[in-house]
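Below you'll find the structure, written out as structure tokens, and then a few comments.
Of the protein chains in this complex, all but one are displayed in their positions.
Every chain is named by a letter (A, B and C) in the order it is written, and numbering of its residues begins at 1.
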Amino acid sequence: MEGGAKMKVMNIVDALNNALDIKLGEDRNIIIYGEDVGVEGGVFRVTEGLQKKYGAERVLDSPLAESGIVGTAVGMAAAGLRPIVEMQFSGFAYVAFDQLISHVARYHNRSRGRYKMAIVIRMPYGGGINALEHHSESMEAIYGHIPGLKVVIPSTPHDAKGLLTSAIESDDPIIFMEPKRIYRAIKQDVPEEKFLVPIGKAKVISPGKDVTVVAYGAMIREAQRAMVMAKEAGISVELIDLRTIYPIDKDTIIQSVKKTGRIITVAEEPRSFGVAAEISAIASEDAFLYLESPPKRVTGFDTIVPYARGEHHYLQTPEKIFYEIERTVKF
Amino acid sequence: MEGGAKMKVMNIVDALNNALDIKLGEDRNIIIYGEDVGVEGGVFRVTEGLQKKYGAERVLDSPLAESGIVGTAVGMAAAGLRPIVEMQFSGFAYVAFDQLISHVARYHNRSRGRYKMAIVIRMPYGGGINALEHHSESMEAIYGHIPGLKVVIPSTPHDAKGLLTSAIESDDPIIFMEPKRIYRAIKQDVPEEKFLVPIGKAKVISPGKDVTVVAYGAMIREAQRAMVMAKEAGISVELIDLRTIYPIDKDTIIQSVKKTGRIITVAEEPRSFGVAAEISAIASEDAFLYLESPPKRVTGFDTIVPYARGEHHYLQTPEKIFYEIERTVKF
Amino acid sequence: MFDEYNPLDEKIFQVIDNDGKIVNNKWFPEIDNERLLKAYRDMLLARTADLMIVSYQRQGRIYTYPPSYGQEAIQVATAMVMRDEDWLVPAFRELAAYLGKGVTLKEVFLYYMGFEDGSRFLNAKNILPISIPVASQLLHATGIGYEIKYNKKDQVVFAFVGDGGTSEGDFHEALNFGGVWKVPVVFIVQNNQYSISTPVSKQTASKNIAIKSVAYGIKGIKVDGNDIFALFQAIKTASEYARSESEPVLIEALTYRKGSHTTSDDPTLYRTEDEEKEWDMKDPLKRLKAYLLNNNLWTEEQDQQILQQFKQEVDRQFVEAENYPLYKLEDVFEYIYVEMPDDLKRQQNEHENFLKWKEARK
Partner (left out) sequence: MFDEYNPLDEKIFQVIDNDGKIVNNKWFPEIDNERLLKAYRDMLLARTADLMIVSYQRQGRIYTYPPSYGQEAIQVATAMVMRDEDWLVPAFRELAAYLGKGVTLKEVFLYYMGFEDGSRFLNAKNILPISIPVASQLLHATGIGYEIKYNKKDQVVFAFVGDGGTSEGDFHEALNFGGVWKVPVVFIVQNNQYSISTPVSKQTASKNIAIKSVAYGIKGIKVDGNDIFALFQAIKTASEYARSESEPVLIEALTYRKGSHTTSDDPTLYRTEDEEKEWDMKDPLKRLKAYLLNNNLWTEEQDQQILQQFKQEVDRQFVEAENYPLYKLEDVFEYIYVEMPDDLKRQQNEHENFLKWKEARK
């Protein structure tokens, strides 16, 4: 599909902006709003230039109120629009949780199919940018646990564009979490045309045979670095980019574990009750007889993400991942 | 400790009321408020009679605003009071999530020990009472995932009193979830005096050797019924009442699994990213070599809790638990 | 009207008194007799249904229900003004308004019998389902208002909330967004004096609720919520203003929940009989009936006759609802997503295997 396509070098911000631009051009039901997304183009500039191009009725600055942003999106969606809203940082989405859980996630069911919540809720998340408190958290497990939501996290510019496009075209509500730490860190050739990366499908980034490493978002890059270290140590890693938190791609995970017999999940989140726990549970439930060592979680501690100066203690590093890879393989 | 104590037959509502009464009497820094907890004594009557006894300054009806209730509790706690607030149903606590996550859970750390959040947030939760939407959910995993909170769920009148008393005396903020389905269903002799049931300690309700069943809240009763069926089928179940969701009592779980080699978690919550996943992960991480069958989750589906007429499809029944016990033992 | 009845002055807009006598000729609305009689019948039907549901509930034939009797005038007046294309955004205590939008009693019964299907409201155009989290629905109304404005539609949104609901942050955000976005939404507060057991005085220290419009730069008015003439006039004026100016309006309608909060509530814990009696004299149905009788538009015989008809109709639809097909396992899964994840299908299959096992064991 992407073979003959015209390509352009993009970072994740470019890719997201490009996906929004294409979809705004295609579908006049799409409305983008949130705090500072209009005139300024968002604090990370993901919506830059879109208000100029599509007008302030379609790309607008809202009052500073996240529940208001998400709640009005529910009404817009019920009336047939397809709002894409931004939470300035994922750490400020909590104010909108009631609208998210009670309405965004439930309206389709409550109205028994009458109203579709074709809403995308974008939010930068994760640590590593020396930010103030509340700007560094990774709460994807909470969204994953809420029935009615789908949760997507890209790790590359290519996927950012393809997944966001799928999210916008989805009739289900999507929590679209953007690993802001790598917003501009990775550049890649991305097709200029529209294309889709399917929601709910993980990607085997590189096949291997000794151990499966599942990661997503900014952790992919760290895991890749760990993979290099592992290779040097003679360990062959199968790296999987989860890409979607829910619905989680069990098949890809299970298939991989059945091959490697070992699994490690790398995530920025607090450890207990997190995504990594779910993956360990899946592996031990559905690939029990194939497991040669305990499924391992390489995650943040069960602590609040430290302020900038302490973050390095909390964040997963290639060394830490490699350390756990080695321990797992030697188990 | 409870040996010579005077006992009284109580249901869970009585026991909670009694714990509140004793603590109100002991400590004038305790303030109870929430929607309809004063004059009416709460929609489930847990605070019945307390306003009359302690006055409307200490037991009061607040405006209808959960964020307001939790947010003002943060200020009270900072100023040295020990507020106990009620969310009328756990399904309405979402409105208060920002105050819960950003402040209740974080103030002690943010102020580096200067301010303690000695706050108890009580909330009836769970299904099985033919209620309207939002009145039946079980979102304990979300609270468990939030660093800074502790999450407690009693399953008996005795534990309700002992755990609530510990929660009130704790200097850490406690999410106290009350299984409303069994509010009045279980009666038990409970000491009239104050006593504590420690937070963070699970209880082995009945020892067994073939399979460990972990449950909590209203699911204990269902699990006990399943245990009877299992016994008839010649299966010896070790039943553990988790009592605290976080900090989860890994030691008790691991010890049990090392003995039985098999583990099942029974919970009302949606399956993915839930408490049961955490327990499966713990078992497979820390008792890997002892596991003789895949850890199993007997939980709700990853769906919104159905309205009253469909709830029986969703809720865990003794048969369903027994079915999974049998499958696990036969694995 | 908004100037004359500025909520800052604490004036209440009223047109008829407790005896159904006109006290405000200036603002007496033009309503032809047929329409007026229909309004009366609609109020009576809602009240009849309401009271019958309460007794069905006592018989264990339906689950918890929040009765709305005493508040019918507000809802029927809204229905009178509301066009087919207009949107209704309910809270959870607006039986007469749903019916006015075309919802069937059967659907309402299904809802309170615990079927999501009762929440689809397929026979009514442009209506949202019942919303339980207090005040949250007001933001949906504002969002719909945005769509109306964006697509230059000739529509107005009527959104309901209770007095207790005005304390929630979402009330504030909905009116504030509405004011900034300038959307055609009529926010109607049914101030029935209580939020469960909590009186308005513990809910807010503001002089009244209509006055809160000032904080959002929008119009507001306080209306006698048991006076169908005043309500009709106010809601009509508000909706015309909202429609032509694309502006929100806040209406506070003073009324009283004559029944309990829900069928599981016991109002004697927090209300006095005296208070209930006082409000009984202001009963909206009695007042309209008095007006109709005074003006020879209606007779006691007609009243009795139609009451019987209504009772039969309510019962017929109730029994129909009782005979609704059983809730199937697949109903739990069907509408959670538009595109159902494979794993949900697996969970369903897994459970079906259990059910087969269970069946086989018998």
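In this text, a residue touches a chain if its C-beta (ideal position, glycine included) is under 8 Å from a C-beta of that chain, and two chains touch if they have at least 3 such contacts.
As the structure is a computational prediction, the values presented were derived from the model and not from experiment.
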Hidden-chain contact residue, picked from the options C:218, C:231 or C:321: C:218
Sole contact to the chain not displayed, among B:72, B:90 or B:316: B:72
Contact set of subunit C toward the excluded chain (per top definition): 8, 167-173, 176, 179-180, 182, 202-207, 211-212, 214-218
Residues of subunit A in contact with the chain not shown: 35-36, 38-41, 43, 61-68, 91-92, 94-95, 130-135, 271-272, 301-304, 306-311, 313-314, 319-320, 323
Interface with the undisplayed chain - residues on subunit B: 31, 57, 62-63, 65, 67-68, 70-81, 83, 98-99, 102-103, 107-116, 147-148, 150, 170-172, 200, 246-248, 250-251
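As a working rule, only the chains that are shown with their structure count from here on.
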Chain occupying the most central position, where position means C-alpha average: B
Most remote chain, CA-based centroid, reference being subunit B: C
Averaged-CA centre spacing for the pair subunit C and subunit A, given as whole angstrom: 40
Chain centre separation (subunit A, subunit B; CA means) in Å: 31
Mean-CA-position distance for subunit C and subunit B (Å): 36
Shared interface positions of subunit C, touching two or more other chains: 116, 132-133, 169-170, 336, 341, 343-344
Shared-contact residues (touching 2 or more other chains) in subunit B: 67, 91-92, 94-95, 133-134, 272, 301-304
